[in-house]
Structure formats: structure tokens, C-alpha cells
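A protein chain is absent from this complex, but the other protein chains hold their places.
Now for chain A:
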Amino acid sequence: MRAGPRSKPARTSPSRGRQTKESMKHATQTPAAPTADDGREPAPAGAAGGALRRIVRRPGQRAPGKSAPGKSAAGQWTAWAFLAPVVIYLLAFYAYPLYRNVDLSLRNYTVRSFVQGDAPFTGLANYAKAVGDATFGPALWHTVVFTLVSLAFQFTIGLALAVFFTRHFRLSATLRALFLVPWLLPLIVSSSTWSWMLNSDSGVVNAVLHAFGIGPVNWLTSPDWSLWSVTIANIWIGIPFNLVVLYSGLQAIPSHIHEAAALDGASGWQRFWRVTFPLLRPVSAITLLLGLVYTLKVFDIIWIMTKGGPSDASTTLATWSYRLGFGNLLPSFGPGAAVGNLLIVIALVSGLVYIRVQRRQALA
């Protein structure tokens, strides 16, 4: 990227000189033609060099003489002043906690060394301990299942509803607003409601199943069902987000394309798969990517509904990390931080892989 800023001033300053000469003729033609420029590119020092130095110069250094550099230095200061809050913010609230978390995961913390601050550096021992733990395999698997199943259903149902709402009918706006309710509810409320509904003995879900002659399902208390129960709750909570983003994506597709496809004799199904779906791809990509990152770290729903139980049947990496750090009378901060960091790495890697796949598809 170095070439960019260097060639630009070299190009503009000679053009400025020429502009004064030829201003009468080419009043509107500000940038010089590339052919004229190429010859002057290696032009020595002089105006070009000065311009180059002026632009590359750091704000602290003062340019000799001219008034223009002084002005631009002040501009730079202003720019830095505007940039400073966000830089400080990022350092204080992202970089430092992340650094602390990495540091925490690389030391052998006991409660004593946490207070005294003299925990010995143990390298990757906490990571080895976490990966070697009997909980790791199941927790990773549950995280994968929970995330993929949630994403698949949230996206499909969200898209179906978004397409449904593109037809305008009476009260469609009201109905659409109602669909946002799960998103607006605090997670503690929706998760508690789900755990009441799924209660084995007195829950409404089992009451309905009973009416159809299906025996009681121990949604939250059976190791076979608890992961599905929290996944179902998470799907329900995630639909509005998908609906909103995909709906606005659909609005951006010009209606005349649909009309053209319809005139060409495409059926409704064909119009969806051949027109809507491909045109929606960029929006779908970002929806799924955001959904992936959100779902990987879901903690509250699982913790409120099952606490990761029974006997770890619904434990994901997020709930496990919390339990290691805070869910016990004796906190083990090191392994807890290690699991948390593994989760960050997984989110980062799957995000990157996803973006790469998307880009390749877009190019193809």
C-alpha cells in the first residue's frame, strides 16, 4: 500500500503547476492525464518532494517556512484529538481486558495468588488442563450442535417470515412488530418463561403433548433432551434478528427485477431461488456471520434454563467457562479464562473461514 500515497502527491503537485498555466483551457480538468504524468514521475526533489514530505510528516515535526504545513499539522492534531477517545476506549475496554484474560489463562492462579498477585507463569498448562478435561469434548460438541442447529432454523424461519412480510396486507406492520417481542424481552424473562413452559410436571408444553396422548417429556431434566430444549429457546429468541435484517435486505431488491422475472414466466418458487436468494446473498452472509458470533457465546439462556445440566448434557464452552470461574465456591480463574479464550479463537477462526468461503462464492 506504500505506492498509493507516494505516487499521489507526485502526481498532484506537477499538475497544480500546470493547472495555473493552463487554467483557462482546462478549468474543469483537475487531475492530470496519466500519460502526461508518467513521464514526470521520477522528477527530482523540488515541489514533488516537498509535498511528499509534508504529507508523510508526523504531527510533532514542524515544517520549515510555509504556512500550509502549519495548517495541516493543526489539522492532524485535530484529527488525533478526534481519534483519541476511540483509541483510548478501545485500549481501555478491549485491549486491556483481553490482555488480562490472556495473562490470567497463562498463570496458575489460586485464590491466594489472585489476592497476592504473585501467580507463577505456567505457559499453556491451563489450556492443556482444559482440553484434557473430560468436560471439554462434550462441551465443544454441544457448542457446535447448539450453534449450527440454532443458525439453520433461525435463518430459515427468519427468511420465510421476511418473505411473508414483503406482501403488504392488513395489519402486516403490526404483526411484524409483534414478531420483534422476543428480541425486546430481557433474556432472563424469556429464558425463565421457557423453563416454566418446559417443566416436566406442570409445563404447558407437556400438557399439550398429553392432550395428544404423548407421554411426558423431561425437557430440561433428561440428558437426551436438555440440549434440544435450550436450542429451541435460542431459536425462538434469534428469529426476530434474522427477520429484521433479511426483511430490510429484501426491501433493497428492486421490484422491477421480480416483475421482469415474472414476465419471463418464472414461477414463484423459481423467482425465490433464482432471483431473491442470490440477490440477498450479501445480507444473508452478514446475518449468518453475526448470528454465528452471537450464538457461539450464548450463556444466559442455557444457564437460566438448565445450568448446563443434567450432568453436563447441555454444557457449552461458554457456560463451562463461567462455571470454572464463578460457578463454584472455589473459583479457578486460570482454566476459566483459558476456556474463554478458546471460545474467542473459535469465533474468530470460524468467522474468518466463513468470510473466506463467502468471498470465494462471490467471485465464482
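Rule of thumb we're sticking to: a contact is a pair of C-beta atoms (placed from the backbone, for glycine too) under 8 Å apart; a residue touches a chain by one contact, two chains touch by 3 or more; residues count from 1.
Following the convention adopted for this analysis, contacts and distances are computed from a predicted model.
J.: What protein name does the UniProt record of the undisplayed chain give, "Extracellular solute-binding protein", "Cation antiporter NADH dehydrogenase subunit", "Chemotaxis protein CheA" or "Carbohydrate ABC transporter permease"?
T.: The chain we cannot see is, by its UniProt record, "Extracellular solute-binding protein".
J.: For the chain left off this view, which of A:116, A:174 or A:255 is in contact with it?
T.: From the options A:116, A:174 or A:255, the contact with the absent chain belongs to A:116.
J.: Check each of A:195, A:231, A:284 or A:341 against the chain that is not shown and name the one that touches it.
T.: The single option touching the absent chain is A:195.
J.: Of A:73, A:205, A:220 or A:318, which residue touches the hidden chain?
T.: Looking across A:73, A:205, A:220 or A:318, the contact with the absent chain belongs to A:220.
J.: In terms of residues, what is the contact footprint of the unshown chain on chain A?
T.: Chain A touches the missing chain through residues 82-86, 88-89, 92, 110-112, 114-117, 134, 195, 199-202, 216, 218, 220-223, 306-313, 326-331.
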